[in-house]
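Only a single protein chain was left out; the remaining protein chains are all shown in position.
Letters A, B and C mark the chains as written, and numbering starts fresh at 1 in each.
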Amino acid sequence: MKEFAGSIGLVLNEPLLFDKGKRGRVGISMPRRDVDYFPVDEELTGTGPDFPDLAEIEVVRHYTRLSTWNFGVDTGMYPLGSCTMKYNPKTNEKQAALPGFAGAHPLLPEELSQGVLKMMFELERLLVEITGMEAVSLQPAAGAQGELAGMLVFHAFHKSRGRRRSKIIVPDTAHGTNPASAALCGFTPVKVGSNDRGVLSVEGVAAAMDDDTAGIMVTNPNTLGFFEENIRGIAEIVHARGGLVYADGANMNAVLGIVSMGDIGIDVLHLNLHKTFSTPHGGGGPGAGPLCVRKHLEPFLPIPRIVEDKGSFRLASDFPLSIGKLHAFYGNVGIMIRAYSYILSLGPELKRVSQLAVLNANYLKEKLKDILHLAYDRPCMHECVFSDKLQAPLKISTLDLVKRLIDYGFHPPTIYFPLVVTGALMIEPTETECKEELDLFVEALREIVKEAAESPELLHNAPWRTKVRRLDETNAARNPRLTCAGVVERSEE
Amino acid sequence: MKEFAGSIGLVLNEPLLFDKGKRGRVGISMPRRDVDYFPVDEELTGTGPDFPDLAEIEVVRHYTRLSTWNFGVDTGMYPLGSCTMKYNPKTNEKQAALPGFAGAHPLLPEELSQGVLKMMFELERLLVEITGMEAVSLQPAAGAQGELAGMLVFHAFHKSRGRRRSKIIVPDTAHGTNPASAALCGFTPVKVGSNDRGVLSVEGVAAAMDDDTAGIMVTNPNTLGFFEENIRGIAEIVHARGGLVYADGANMNAVLGIVSMGDIGIDVLHLNLHKTFSTPHGGGGPGAGPLCVRKHLEPFLPIPRIVEDKGSFRLASDFPLSIGKLHAFYGNVGIMIRAYSYILSLGPELKRVSQLAVLNANYLKEKLKDILHLAYDRPCMHECVFSDKLQAPLKISTLDLVKRLIDYGFHPPTIYFPLVVTGALMIEPTETECKEELDLFVEALREIVKEAAESPELLHNAPWRTKVRRLDETNAARNPRLTCAGVVERSEE
Amino acid sequence: MRYLPHTADDVAEMLQVIGASSLDELFSSIPQDCRTKGDLKLPGPVTEWELNDMMADLAQAMAVVPDYKVFLGAGSYQHYIPATVSYLLGRSEFSTSYTPYQPEISQGTLQAIFEYQTFVALLLGMDVANASLYDGASALAEALLMAARVNGLKKVAFSSLIHPHYRLVVRTYLEPAGFEIIELPYTSEGITDLTGLKGIEGLAAVAVQSPNFIGCIENLGAAAGLAHDAKSLLIASFTEPLAFGLYRSPGALGADICCGEGQSFGIPQSYGGPGLGMFACLKRYVRSMPGRLVGRTEDRDGKPGFVLTLATREQHIRREKATSNICTNSGLCAVTSAMYMASLGGSGLRELARLNYDKSEYLKNELRKAGFGIPFSAPTFNEFVVELPVGSEAVYQRLLDRKLVAGLPLSSFYSGMANRYLLCITETKTKKDMDELVSQLRACYDI
Partner (left out) sequence: MRYLPHTADDVAEMLQVIGASSLDELFSSIPQDCRTKGDLKLPGPVTEWELNDMMADLAQAMAVVPDYKVFLGAGSYQHYIPATVSYLLGRSEFSTSYTPYQPEISQGTLQAIFEYQTFVALLLGMDVANASLYDGASALAEALLMAARVNGLKKVAFSSLIHPHYRLVVRTYLEPAGFEIIELPYTSEGITDLTGLKGIEGLAAVAVQSPNFIGCIENLGAAAGLAHDAKSLLIASFTEPLAFGLYRSPGALGADICCGEGQSFGIPQSYGGPGLGMFACLKRYVRSMPGRLVGRTEDRDGKPGFVLTLATREQHIRREKATSNICTNSGLCAVTSAMYMASLGGSGLRELARLNYDKSEYLKNELRKAGFGIPFSAPTFNEFVVELPVGSEAVYQRLLDRKLVAGLPLSSFYSGMANRYLLCITETKTKKDMDELVSQLRACYDI
């Protein structure tokens, strides 16, 4: 057997912060007091929260140890379908940390903020070129907020035409944020199914589309990894009934420089900078979810917008049709800097990013389809969806398969999504994985599938080598313990 | 049993770099070529070395994974006697990385180098105040080079007085670098033993000192953790016979602000910035070993020296008695910046550093002396030396004891040094460990000592939880494999 | 290109396995009329070194310390960030990992977030906190939506002294869904005028910010009383959590939901984002909470560990019935703030908060002594309003030329606030900085 990455090594235990420390220590350099004490209204003051006092070394060791319990992209392959866990270039971190950016106050007078404003303005232009859309707002703080912004644009668009529509078409393969975002705006999602090729049909959409429907939310390529090949026809139908077409661009990594979203009937699109544009996920954020629209929807974009005036830049809010503000300031500028750096570093080679992402996914699909059931046996885009159908007779579930992958040194793929595939296993290798790594991943899955037949308990009880084994999620939800016991004691009743 | 830091977790395997990569990849951003190709003499050019070509992600993962196989001060307690593995403040790293420092060329005209020159000049002044010596050269690149510089000063001093002495007194407790450094200068080390209190006696030194002896090298506090209480008497004897007194200052962490080396008869002293002054060890360097001398030896210090001229600084080399240059430029400036930052951050609190270092060592000594044999049962300075005497009847060696400590999440102490204690176990906790950590360490050793009696195989085969188990060092030395097999193939014969 | 590991050979071999003759052929499922015409017209690729220069140029064009003294707060605060925090959060195991859906290999993030939840609950005096929301503004919107869910009502009231941007964000979130929003006026002391609350029926929540936008400490206790009398929830919003190192926590004063911006705690200002939406509430409302939650549990061997929990509130399970659409949140910022809070400790937090208070009181005093007006009498934390004599716009501009940003002009935010400026003083401003500001102001006004 080949040597896989998973191994046994020394990883240290570490208690909760709240079980450490001693009153009177300090882990920060207390700034010099160069003024006197002033009187303070004792009625208003409290004793301050009961945080533990720790020395600097205790803080450093605590988080150093914690970090070693985590898997990251730098640790190994992270084939999370729908999530594009590509390599996060280190130079981007350096740019975002430049004091001129990191230390900039958002309410500085515009003449003192030209650097950031220019960067944002140019990033908008770059995203216009990449998506084929016509105007961009960088304000949404993540994909889901981008979706919300998009839905608000739908709402505002219809309102501007003096109507209020209550429904929205959402395919059954959609990410959960899509219906949730629609609902937040007061829309009722109407589900449509995909055809036997795993894509939406024009007829299916036509049947659902009516005059009370604000439009449709599609994900393209969709979460089964297929390009919605009928998108133009669908857009025509929707537009004909006065609706708009929204595209969830979480999967843009498949089609950079390949598909111009503006040309295929999409009116509104959000991007995930923390997917396609390489900004790190940070264990769950922060991200950024720019909203891209066609010209006729530009008046609805969030304010403030960045406007160029003879080579200098300012923030403008005089857009009466705007959906308003979504963020306390202008969105996640630190993330924009990273994405901007990434785009400049690749330039027109961005197209190759998608080509290789799709190459990697199809390669895995070919190499794995004899051992894992392929939900739809046809060429895929940047990800492909398998299921546990072949292993089910052995009483091996998707969960068992992927937990065992951990022992081999790989992060599990996305599982049980999209919902339309039972026991789904959604693999997106991304373009930053090299062929050898893919081959190793294939070999690991081959071993695991063999183990499934020969020693199923290896899978049922996997992972074996992690800091903790499978965790009791049921009890966690039944008796939620959400803060350190004994520390937060607010006697409620 | 308490929960100790040692645990099992996911640590990934990683092959050798030379088993990775593929011709045509690149992990660096190739700078733009803005000039033509010029002719090159083909006779002189080669094919270049056969390094593997790797993508950036491969390099990042490789070293990320390798790093997780290492223990560092940020990982846990590192009680290495004689090595002062204290916490390395992160802010010092930040200072050393400032572009004005990190990017400075050493041959810049002096008027363009005032920042670094001032820092170095001031650091010398600070070390003068801290040691009580009178002049400092920052040039030696590590402790051993400081020792060599000191021996060269001895040599030059005697030469300047028209004599050449061939011997030097070195206590049997000395670190191996002391006799090696002396020998490098052509001195023959003469061993003297310590008395039953673990220190040198005046008589012992008097008996060894003669007119062919250049002087003595002491370590104070010595490597048994004791202050050489007879140092003044010893210095008198040595001085009376025309010799000089050298002190290895590797153990200065015990006596900052407590002992003024210049006042107790020391003529030459080296410091280890990477011990006492918190600069990180980097897995074996780089360090810095400044040389401090009394006034009468200042003319012998290495050149160039930093000289102040009406508030500006320059490098001066017009010191005819100087021992010469030791370093291509001025020594390890990056390390000096860190030490300078450390000293400024502590200021007069440096004394408390030593007080707490000694407190910690004595605390451990008290807490452990019933289970481990104490080589000398008396109050110690910043470190204390135990041995495996109590465990020997159980066929448990020092090595077994400390390898088992790894399973408990602690780095082993220094072992089998100093040589005068058989099976020595030398513990230096340093001041940056808190009481709870010391208590945990004590408890771990108590468990281990219990295991030694109850299940000795746990110790003999320890460590259990590391990436590799005990390694075959004999075969490594017998059949040295010092480069990747199959990669370096220079057919020699 | 260093980010793309494929050699020509790799591509050829892989295409062969797939059975495609070219990279282009991989996209054959995309109809021709959906293809981009021509190549992307993008600048670059630039090298890493060119990028360094370009970005340094842009960064250079920003007014930051040490060149500028910036007395701005108003929702974004300049606080010192320890080198330890920057180092630790840069460890790739934290920064390059995904949302911890696979708990066995995400215990680092999970424990760190669990501890963050504990810190936030302690800080705000609440029972539970979530794993973060985007920022203070959307957190307030989510809080109002949550209160509406809890009470089944679509009418809310908020103070006009809540950060004006936050109020705009709330309107963006709530108005399309048909909410009614009542804005409460403010008193001459600089706090919310709650008297109007009395008559209102069917109110889901009352939201007040303390310290409020103009730096004043609100009477949260009174607000809680009135809100609870009206059977509605009190939502306490904030932009400067450091205040709770000195002033009583919203929880102690009766808030039901507490939310705000955590940027002050170790997160760079970064021109306003990413920030950290802190969000906490009473235990009884936890199942209505938006956002992720980390909970403690045990593994198969009985070993303690952490998992994402109560996911049935969330969009990936509940889809359109979710308590919120939030998915990616501000995980790394939450961890950052936990690192910062751990570094401060309880003692450090109290000391630093007091120092912020005393410094700003010093400036307030000096300005008063110099004859400038302090229009609002309510106690403040590290921000307060100064009223300059007429002609302040020109003075402000002159100070800018001298690299002093003398606070935020309030005239565009509130009517009747001409010549009023919101000044912020944190520990990063020295006595000397403040004396300089006062003396420059005096010089400009010839006093």
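Please note the rule applied: contacts are C-beta pairs under 8 Å (C-beta built on N, C-alpha and C of every residue); 3 or more make two chains touch, one makes a residue touch a chain.
Just so it is clear, the model here is predicted, and its values are computed rather than measured.
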| item | value |
| --- | --- |
| Among shown chains, those touching the left-out chain | A, B, C |
| Listed residues B:Ile258, B:Ile371, B:Leu394 or B:Val420, member touching the removed chain | B:Ile258 |
| Full-complex contact with the absent chain, from B:His239, B:Arg314 or B:His327 | B:His327 |
| Omitted-chain contact residue, chosen from C:Val17, C:Ala56 or C:Val286 | C:Ala56 |
| Touching residue (missing chain; options A:Leu17, A:Leu44, A:Ile57 or A:Leu326) | A:Ile57 |
| Absent-chain contact - pick from B:Glu129, B:Asp211, B:Glu308 or B:Asp377 | B:Glu129 |
| Chain not shown, touching residues in subunit A | 10, 22-32, 55-58, 60, 64, 89-91, 93-94 |
| Where the unshown chain meets subunit C, residue by residue | 2, 48-49, 53, 56, 66, 80, 82-83, 87, 90-92, 343, 428 |
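Definition applied: only the chains that are shown with their structure count from here on.
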| item | value |
| --- | --- |
| Separation of mean Cα positions, subunit B and subunit A [Å, integer] | 47 |
| Distance from the mean Cα position of subunit C to that of subunit B, given in whole angstrom | 46 |
| Junction residues of subunit A, two or more chains touched | 14, 25, 29, 56, 60, 64, 68-69, 71, 74-75, 87, 89, 91, 345, 406, 432-434, 463, 466-467 |
| Subunit C residues counted as touching two or more neighbouring chains | 1, 3-5, 10, 48, 82, 84, 86-87, 92, 105 |
